[in-house]
Structures are given as C-alpha cells and as structure tokens.
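Every protein chain except one is present and positioned as in the full complex.
Chain IDs A, B, C and D follow the sequence of writing; residue 1 opens each chain.
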Amino acid sequence: MSVMLLILLLLGAGVVAWVSERVNTTLPNWIALITFVATTLWVLVIWFNGPDTDGLYANLNREWIPRFGIDLHLRVDALSLMLIGLTTFLGIVAVVSSWTETKTRHGFFQFNILWVMAGVIGVFSAFDLFLFFFFWEVMLIPMYFLIAIWGHEDKEYASMKFFLFTQISGLLMLVAIVALVWINYNISGVLTFDYDVLKEANLDIATARLLMLGFFIAFITKLPSVPVHTWLPDAHTQAPTAGSVILAGILLKTGAYGIIRFVVPMFNEASKEFWVWGMSLGVISILYGGYLAYSQTDFKRLVAYSSIAHMGFILVGVYSFSKLGTQGAIITMIAHGFSTAALFMMAGAIQERLHTREMSKMGGLWVRAPRMGAVTMFFVVASVGMPGLGNFIGEFLVLIGAFQKSVVLTVFAAIGIVVAAVYGLSLMQRSFQGVPNPDVPKMHDFAFREMSVMVLLMIALVWVGIYPQSLLQMTAPLLSELLRPTL
Amino acid sequence: MKLATMFQVGLPYLVLTGGLLVVMIGVAIKRTHAVAAVLTIATLIATTLSHIVAFSALGDGAVQITPLFKVDGVAYLFNILFLLAALVVAFFGSEFLSRRVRFKEEFYLLLLCATLGSLVLPAAVHFASLILGVEIVGISLYAMIAYPEKARPPLEAGLKYLVLSGVGSTALLFGMAMIYAGSGSMEFANSLPSDGSIEGQYFYLIGNAFFWSGIAFKLSLVPFHIWTPDVYHGAPSIVTGFLATVSKGAVFAVVFRYAIEGNVLDSGNVQFALSIIACVSMVIGNLLALLQTNLKRLLAYSSIAHMGYLLIALLLVESNSALGYETVILYLVGYFLMTLAAFGVISVLSMNQEQELDSIDSVSGLLWRQPIAGAVLIISAISLAGIPLTIGFFAKYYLFYAGIDGGMWTLIGALVVGSAIGIYYYLRIVFTAIKRPSDDAEAMTGLPWTGLGILAFLGLCMLAFGIYPTNLIDLIQNVVQASGF
Amino acid sequence: MELSLYLFYISAAVAITTAIMAVTRKNASHALIYLVVTLLSIAVIFFLLGAPFAAALEIVIYAGAIVVLFLFVVMMLNLGRSSVARESQWLRPGMWVLPAILSGVLFIVFGYTVLQTENSAMIEGQVVPPKEVGKVLFHEYLLGVELAGVLLLAALVGAFHVGRRYLEERREN
Amino acid sequence: MTTALSIPLEHVFFLAIILFLIGAFGVLIRRNIIFMLLSLEIMMNACGLAFVAAGARWAEPDGQIMFMFILALAAAEVAVALGLVVQLARRFETLDIDRAEELNG
Partner (left out) sequence: MHLLWAIPALPLAGFLILFLTEGRLPRSVVSSIGAGSVGLAALLTGYVAWQFTSSDSSEFVSSSWTWMIVGEFNVSFRLWVDALSLVMVSVITGVGFLIHWYATGYMSEEEGYSRFFCYMNLFVFAMLILVMGDNLLLLFLGWEGVGLCSYLLIGFFHKVPEFGYAARKAFVVTRVGDTFLIIALFLIFKQVGSLQIQEGLTFARESMPDPATINTIICLLLLGGAVGKSAQVPLQTWLPDAMAGPTPVSALIHAATMVTAGVYLIARMQDFFMLSQTAMLCVAAVGLVTLFIASFTALVQSDIKRVLAYSTMSQIGYMFFALGVGAWSAGLFHLMTHAFFKALLFLASGSVILAMHHEQNMFKMGGLWKKLPIPFIAMLVGSAALVALPLTSGFFSKDAILLTAWKNSPYAILFWTVAVIAAFLTSLYTVRMMVLTFFGKPQSEMHELKKESLWHPSRIRTVVPFGLLAVLSIAGGWMGFEFTSDLFGDKGVHAEFHFDPIALLTLGIPFAGVVVGYFLFASDLVDRRKIIKNRLSDLLSKFWHSGWGFDWLYDTLVVKPFRFIAQTRTNRNDIVDLFFKLIKFLASLFHHILSMFQTGHVRWYAFTMVGGLLLVFLAVVWI
C-alpha cells in the first residue's frame, strides 16, 4: 500500500506544484523539493523498517481489469526499494539542479518532474506485466515534455528521437507481453498478467527466444546499448539539466531493471543461450561508447556517451549469469545514477553560467571556480572507475563475474577501463584545466544550494564505494530468484 | 415474435424517425435555429435513452425484424456510440452554424437522417438494408460536406465525395448482385453459395471482390483511400468529425455482421485480400500522414491507418468473433473520442474565423494560448498514437491481443510499423501545441464555452477510460456475450 | 424462344453502342438522348428477363424523370456551342488510352473468370409479375421502403439546401 | 406467365459488366461534371441490370426490389449532385471538375 501512496503523493504534488505557479514562481520548486525530501525520508523509513518475512517491503494487489487478468500489483522487494530510493533521491538533485534554470512555466516543469518520478517508481514496483508496461510508457510523456518544452536549441529533433526510439521498442515489448500472456492462457487456461505466474509459464524454447527478444530490444533501447543508443546523446544534450539528471540517473536504469527483473528470470533458458550476444553487445557498447565519448566536444554529449559505455557493463554483468555479475550490474545502476547525475548537473551549471556546452569554449575553469573543478574531478574520477567509489565496485563485480563466463569478452570489457580514463581525463582537461580561456566571462562558483547536493552525491558514491555490502546483502537473497534454477 | 416486443426493440429507430419528423415540422413552421437545435439534441438524447427500454425488452439473444434486420445488444452498443457522437456533432454544429452559416436548420435534418442511416447499419443483416443505410448516410453527408454557402473547399469536397462515392457504391451494388446471383439469397446468413463450398464459385468470389472494394472505399482503405484527405480537408471540421467517426463506424458495424453471419472469411481468398489491404493501409496511411502540415489532412491519412488497424479485428471474427466484436467496439469508442476531440478542437478554434484554422502552425503554442483546447488536442494526439493514460492505448492493446489471438503476425508487424510511423506525426502535433507561442500570436478569446466544455469532457473521457477502462470493457464483454457471439 | 434470344442480343448491342456514344459525345443533350436509348434497351432486356415491372420503372423513372432532370440542368447552365468546342479540346485520344486499357483489362479478367464457372447457371426466364413484387416489397422489404423514404428525404433536404443557395444568390445579384 | 427468355446467366452479366465499365470509362475520361454524373448513371443501371438478372436466375422478386432501391438511390444522388453542379458552375464558373483541385497534397 505504501508504494501506491508514494506514487499518488508524487502525482498529487505534481498537480499542486502546477497550480501553485499562480501564487509564486518559486513555490513550485519548493513544493517539488519538499515532496522529494519527504519521499526520500519515507523510503529510508521503509528501508530501515526492513522487509517482512517474504523479503518484501511493500505489497499491493488489487484487481484492475479482470477481463484480462490485469491487476494493480505493486510490490517492493530489495531491488525495487533500492531503485526507488535512488529515484526519490535524484528527484532532489533534479529539482535543485534546475532551481534557477527554468525561466518559464515553473509549475508545469515541476509537475513533469514529479510525474516522471511517479511513473518510474511505478516501473520499479509493478509486478503485473501490463501495469509495468503502462508505467513504462507513462513515464515517457512527462519526460518528453521536459525535453520538448525546456530543452535547448535542437529540442524538437531530440525529443522526437527519444520518444520514437523508446516507443517503438516499447511496442515490441507490448507484443511480446501480450503474446506471452496469450500463450500462457492457452497452455494453462488462466488469463493473467501476473509476473509470478508468467515467470513459470511453460514455453517451448523457440517461442521463448522470440518473446525474449521483444523484451530485450525494448530494454536495451532504454538502457541503451549499441546499436540502438543513438537517441541518448541527442536527448541528453538537449534536455534541461533536470531532464538529463533524471534521464541518465533513473530512466536508463529502468532498462537495466527490466533486463534483470524480466528478461533473465522469465526467459531463463532462452536468455542463457543468448548470453554471448548480450555480453557482446555490452562489450561493444563499452568500447564504442567510450570511444565516441572521447570524440565529442560537447560536455554533455561526452557524458552521454560515457553513460552508454557504463550501461554496457550492466549488460555484461547480467549476461554473465553469475551472482557476481548480477550484483555488479545492480551496484553499477546505483553508482552510475549518482555519478552521472552529478556530471550532468555540472554540465547544466556550466551551461547556465557560460551559455555553452562546447568544451573548446571552456578551459581553465578551475581557476575561476575551484569548487566546481574539484567536484567535477571527483565525479570524473568516480566514473573512470576509481576503487573506493561506487562505480568501481559495480564494474569490478561485473568483470569478475563475467570472467568466469568468457575470458575474451571480459578482457575486451576491461579495455573499456582504459578508454574510460582517456575520455574522462580529457573531459577534465578540456573544461577545467589548461590555460584559462580569456573569452570566458567571470563565473561564480558553486554556492550552498548546489554544493549541498553535490556533497550528498559524493557521500553516496563513497558510501557505495567502501561499504557496498550494505546494498549487496539486501539484494543477495533475491539473486537465486532472479537467476533462476541453475546457479 | 410479438409485435409489441418488436416495437419495443425497434423503439430507438422509431424515436429517432419521429424526432426527425418533429424537427422537420418544427422547421417548416418556423425557422428558428435554437428550436431546431434543441429539438435535435432532445431527439438524440431521447433516442439514446430509449435504448434502456429496448435493452430490457431485448434480454439476451437477438430479435429478427423482417429479413432485413436483426437487433441485438451489440447493435445497440454501436447505436449508442453513434448517437453520442452525433450528439457531440450536434453541439459543436450548433456553435458552428450560429457563427458561420446563414441557413442553419437543414443541417439538423441532415444530421438526423445520417444518424438514422448509421443506426440502421449495425442491425442490418440484408444487402438491401446495408445499401440503404450506407446511402442514407452518404446522401446526407454530401449535403453536409458542402453545407457552408460561400466557401469553395466544401463544395469541391462535396462533389468529389459524391462522384467517387458513387463509383464506390456502384461497385458495392454490383458486388451484391453477383453474390446474390451466386448464392441465391441477399440475407447475410444465407449468402454463402448453397453447396457451402466456395471453390470455383466465381460469381460469389467476383461479387466479394466488388463488394469489398466498395466497402474499402467507404472505410477509405488503401487503395481506395485517395479521396479521404481532400474530403476531410474541404468539409467543415465538425462534419469531417462525423464523417470520420459515425459513417466509418457504421460501415464497420455492418461488415462485421456480414463477415460473421455470412462466414465470408471462410474464403481464404477474401481473407488474404483483406489482410493485404489491412497491411498496406496501416503502412501507407501512416506514411502519407508523416510530413503532412495540414491538420485535417493529417487526421484523414491517420484515419486510413486506423481503419487498417481495425481490419485486424474484422479478420479475427472467423476464429473468435466475440473478441473481434469486443475489439472493434472498444476501438471505435476510443477512436470516436479522439477523432471527435481533434476535429472538435479545430472546429472550436475556427469559430470566429473566415477560413478553418487547419494548418498545423495554427495550433502552435495552443496549450498556452488556449489551455483547454490545447490540452485536449494533446491528449487526443497521444491517444491516437496509442500511448498509455489514454483510451487509445487500450484500443491498441486490444488490437494486439486480437492479432495474437488470431495468429496474424504479418498484420501485427504492419501494426507495429504503422504505429511507429504514427507516433512521429502525432508527436509533431503535440510538439507544436506545446511550443512557446510566437510573440505575434494572439490569444484565443471569445471561443464558445459550450464547445470548450464538450472538448474538456471528451478529454476527460479519454483519460478516464485510459486509466480505468474496466467498466467499459466489462460492459462490452457482457453485451457481446449476451448477444450470443 | 429464338426471337427473344435475338432480341436480347440486339438490345444488348444497342445498349452497349449507345452507352459508348453517350459517354463520348461532346454535346450534353446528344449524350442524354443516347442515354435514353440505352435505358430503353435495358428496359427491353428487363422485360425479356421476366421483370416487366422493373422494365416499366426503368422507362418511367429513369428515362422519364432522371434524364429529364439532367436535361433541365443542362439547359439551365446553357451548355451551348462553346462548351462543345471545349469538350472536343478536352477529349483528346491521349486521355483515353489508360482508362481504356484499364477497363479492357478488367473486362478480360472478369470474362475469363466468369467463363471458368463450371456448369454455368441458366436464367430460365420465369416471369416475376408486379403483383408478386409488390407483395414481397411491402412485406419483407417494408422497412426497406421506409428507409428508401428517408433516403429520398435526405436527398430532398440536401438538394433543397444546396440548390437554394443558388437561388438566393441569384436573387441578390 | 410464359417464360420469356432462356439464356446463360453469364451473358447477362457480360452485358452488365460492359455497361459498368463503359460507365467507369466515362468517369475516367470526362472532365465535364455533367458527363461524369451521366456515366455514373450508366454504372448504376449496370448494377440494376445485374440485380434483375440475378433475381431472374432465382426467379425471385428480390432482384427487382433491389433495382427499385437502386432507382431511389440514383434519383437521390442525382438530385443532390445536380444541386452541387449548379453550385460548381456558380463558384468555379466552369463545369470542369479538374478545376476543382484546390484540395490536394
């Protein structure tokens, strides 16, 4: 029940924020901020209260459309809870990062942010396939609005591309879902979209392969992985800061979540056959994403491509079919959420100050804004995979898990670590180091508002980096369920 | 069957016909727009309400009234749908007429005639009633399309529709004649050749070729789609709304009946041809709409695609007629809502204009200039694209379910491709509507509140059914089952 | 027997010829006259097929009413010599080719298909008298008749509205 | 009643389709709207002929009844059509249907 309330709270707050625009233009910001802080605290309370005997933190199961056996089935287990926590926390980041960025329609802006988050929480907690798909699509609409209304110069192209990619791949998933349900109905005579039932559906392997592909394509598009990644750089670049933060921090994770939650457990046999493709795609993403990241001259684009590379690790981890790999993928999700959100926030802050994202127009910013420099350095180093920070844990676990499966692919993936260093440091060099660009106007450094969020993110990353066990032990009981029989 | 029951069952038709006469007499006595409008709306409401009586008289099963009609719950569902659509058209039409047209009253007569024609079709089980229903709708529409006095586009559209529809009708008629010649009966149920086998029954087959060509014209399916954009474009938006919804829906209702009772789809040939038509319609319709800049034309092209989608439901009747009916009714409910809303927006915006504001640029920044209309336009576009939170999603879901149930994988492939293209242009509408309005764009003021109110209602319906369609689905399922499918 | 068969083929030939003439004439009045001949020959065929009532209606309503309506309009619009000249300009052979080919192909396909029919059906030529037609019409097809009435009503209202504009404007000018 | 004619059904339908195609041909080649409508009438007649022939094949009155409905249909259509033609002549000052091509794309 509590998760439904959480979603409703966000939805309601969205409406309130929209309406409150008429009273005062900063009021929506405050409402959104307070809501996210409150929800984060709420999640923490749930977290510390611990799971019930079934390992669940919340569970709600009501009929929705009995005609098709569709239920309003929201369930929060450890994995969901972690991602929900990430969502609400990044909600704070998103709101703060765009505190002064929007010049118009503040209310509607916050409305969209709150609604995206509501949708995402739905995605993370839906245990009915139809409901999952419903949320999956719903969260895109406010996201689309965020990009299309408050985006930068190329927003039409970018928002359209984003929407088309995710929608079209979503259609494939819808077909797969319906086909799965129908087949299960024909076999067992029970028409239901329930995750637990469908997981046990007795599919023959050829069907399972096809259905898995439907899910898989949708999820890797969202993840994104090469070759369906091309929406991401555009969308990230054009989105307003909050949009980029949400997009990179959370929306990409829904793809990863989908693979972990649905593709692997539901089509276990087929996925296991598929491992070499999955891992290869991951490796290609790592290398190609890293490589393209280096080619970029646009700060945000670079970070965007680096996201592709990082998400590649998730694929590698999941398709290694090992506890290590899966845990690594989960940690990567969390850590990448923190580090990339921070980098996008940084990009937004720079753009707000310099009105450009082009790194050739930056250079030597450290002198003007040492705090921003230090913070950027921290997060660049994190995303480069420095041990002691969250990303490393994820990548290491992924690689060590993958190594048991395929040495060659793991070696290639490990090369990605070198590539990460190349682009990460080049980002740092081109923006913050070097000779101060004389054309750059005076820019003010981070103040309390931005810094406080950054510090939170840093603490979070360090926490994941040095005490990942706190997360690992939560998800550990789930692994056997997620990875299914043979382990 | 007792005559009393028959009258009860046929009550909606009687009420509507009576209302038509009342309105005509009213107009004849004194030409007053308000009176005509109120009478029309009252008639439509009364007809809708009369279905309650009719439903209770009907009970389960179906009532055959002369060889021409068979009334059952499904027919009533269609009827109610058409009536509500007509009601919306009447509301919008009254605004439109009062502001932009000199002679107003005949419109209501035509609207009622057309509605009557459309009510005939869902119950029709005979070629005679089929052609009569189709033509009543058609003839009324010719005049409705060309209704405004001075503008040239409506006239052009009316003539084009008339000529081409004439060709289509003749094909339809010729096809019926050949089927009749081949099978010996014009009742749907007996329209298969007497020995039951279609092999070598060339009269029957040719007849079906002509028949379905005519139907395809009425439904504007590829390759008979080509008239659609011109007529949609030229006609007053609200008439276009009626044309796009009720006339299409009614034809669909009747061919459904024909396909089920006549077992047409037992013929692999017909099924094959229809599948091809469906695929091509989905893809070509959407492609044609892709870069279209005129909203009405865009919606016209998209309607081609939507009709193509609906053929999936039609093709399903051979194996699972109940699901096919459910699909088509739910889809039509959604399609009616979103199409009426879209054309309603154009109509409402054009109220104070000489020319219809149908270019996509004219809705630029609409959400900010006229929030209600803008929001409804956005919802309707999203719904047409089949994205959740709107009824369009459930409609599309039903199609997928139906397609998978029938194992029509090619069609599903085309549906996916078509929807994919569709998302692009629907989203273009959305994007235009949420764009920051240019500085010289004037605020939209003086728009009729009734129009906006109805728009808001339609928008809310789309959302409400998009979030909680359970009752609607249950209703449809119950009625379909009760009707014995 | 023989005679009626010949009569059928002759009427058919006449119908086809005059139909072609009607379609290709430049002068509208001439074309309408050819059309009347077509209708008359079709009426003969109706009669031969055992449908005297239909034959009568064909003459009375089609030739008698509808074509006359056409003629009215032709005269009202004053399609005189100038329009004939314009028509001859429009009707260049180049325009005929594609439609002719298309129609030809359709005919060939149709003909070929129909001739495939095994044990082809015969029209035995039983006459269905008007009385029988009337019985069925006002019994089984009663509602159809009602609907035809609505159809005509719609046409009436529509034609009235569309045509009235013309009259109104004429008055204004 | 005496039997009037004994003839293969196909022959009558050949005539019907020929008339139908002549009508269609007329619609395709004529630019003058009056001729177009005239061609449509020929097509309608073809349909009527087909119905009457089909009725005769089964020796039923239904074919003739359908012919009567077609008649009503044709009348109704012509009535509205001619009204529109008059309008066309007025607005576009021509009967050339090709001039009415403002709606395209």
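Going forward, a contact is a pair of C-beta atoms (placed from the backbone, for glycine too) under 8 Å apart; a residue touches a chain by one contact, two chains touch by 3 or more.
Keep in mind the model is a prediction, meaning the values are calculated, not measured.
**Q** Wait, the hidden chain, what does it touch out of the ones we have here?
**A** Even though it is not drawn, that chain still touches A, B, C, D.
**Q** Can you work out which residue in A:213, A:226 or A:281 touches the chain that's missing from view?
**A** Considering all chains, including the one not shown, the answer is A:226.
**Q** If the hidden chain were put back, which of A:425, A:443 or A:456 would touch it?
**A** Only one listed residue reaches the unshown chain, and that is A:425.
**Q** Out of B:206, B:243 or B:411, which residue would touch the omitted chain in the full complex?
**A** The single option touching the absent chain is B:206.
**Q** Tell me which of D:5, D:27, D:47 or D:89 is the one touching the absent chain.
**A** Candidates D:5, D:27, D:47 or D:89; residue touching the omitted chain: D:27.
**Q** Among B:54, B:146, B:163 or B:313, which residue is in contact with the omitted chain in the full complex?
**A** Checking the options B:54, B:146, B:163 or B:313, the one contacting the hidden chain is B:163.
**Q** Residues of chain D in contact with the chain that isn't shown?
**A** Here the touching residues of chain D are 24, 27-31, 36, 97-98, 100-105.
**Q** In the complete complex, which positions of chain A touch the hidden chain?
**A** Chain A touches the missing chain through residues 226-227, 229-230, 233, 288, 291-292, 294-297, 322-324, 327, 364, 366-367, 370-371, 374, 377, 381, 386-388, 392-393, 396-397, 399-400, 403-404, 410-411, 414-415, 417-418, 421-422, 425-426, 429, 432-436, 466-469, 472-473, 476.
**Q** For chain C, enumerate the residues touching the unshown chain of the complex.
**A** Contacting residues on chain C, toward the hidden partner: 98-99, 102-103, 105-106, 109-110, 113.
Note that in this section only the chains that are shown with their structure count from here on.
**Q** When A-B is set beside B-C, which has more C-beta pairs in contact?
**A** Pair with the higher count of C-beta contacts: B-C.
**Q** Round to the nearest whole Å and give the separation of the Cα centres of chain A and chain C.
**A** So the centroids are 70 Å from each other.
**Q** What positions in chain D touch 2 or more of the other chains?
**A** 9, 13, 17, 23-24, 37, 53, 55, 57, 60, 62-63, 65, 69, 73, 76-77, 80, 84-85, 87
**Q** Two-or-more-chain contact residues of chain C, please, as numbers and ranges.
**A** Residues 110, 114, 117, 121, 141, 144, 148, 151, 154-155, 158-159, 162, 165.
**Q** Show me the residue ranges of chain B that touch chain A in the complex, using the header's touch definition.
**A** 382, 385, 387-389, 393, 396-397, 400-401, 404-405, 412, 416, 419-420, 423-424, 427-428, 430-431, 434, 436, 468-470, 473-474, 477
**Q** With touch defined as at the start, can you tell me which chain A residues reach chain B in the complex?
**A** For this pair, the touching residues of chain A are 63-68, 104, 133-134, 137-138, 140-141, 144-145, 148-149, 156, 159-160, 163-164, 167-168, 171-172, 174-175, 178-179, 182.
**Q** Would you pull the chain B residues touching chain D in the complex into a rising list?
**A** 127-128, 131-132, 135, 139, 142-143, 146, 152-153, 155-160, 162-163, 166-167, 169-170, 173-174, 176-178, 180-181, 184, 186, 203, 229-230, 233-234, 292, 294, 297
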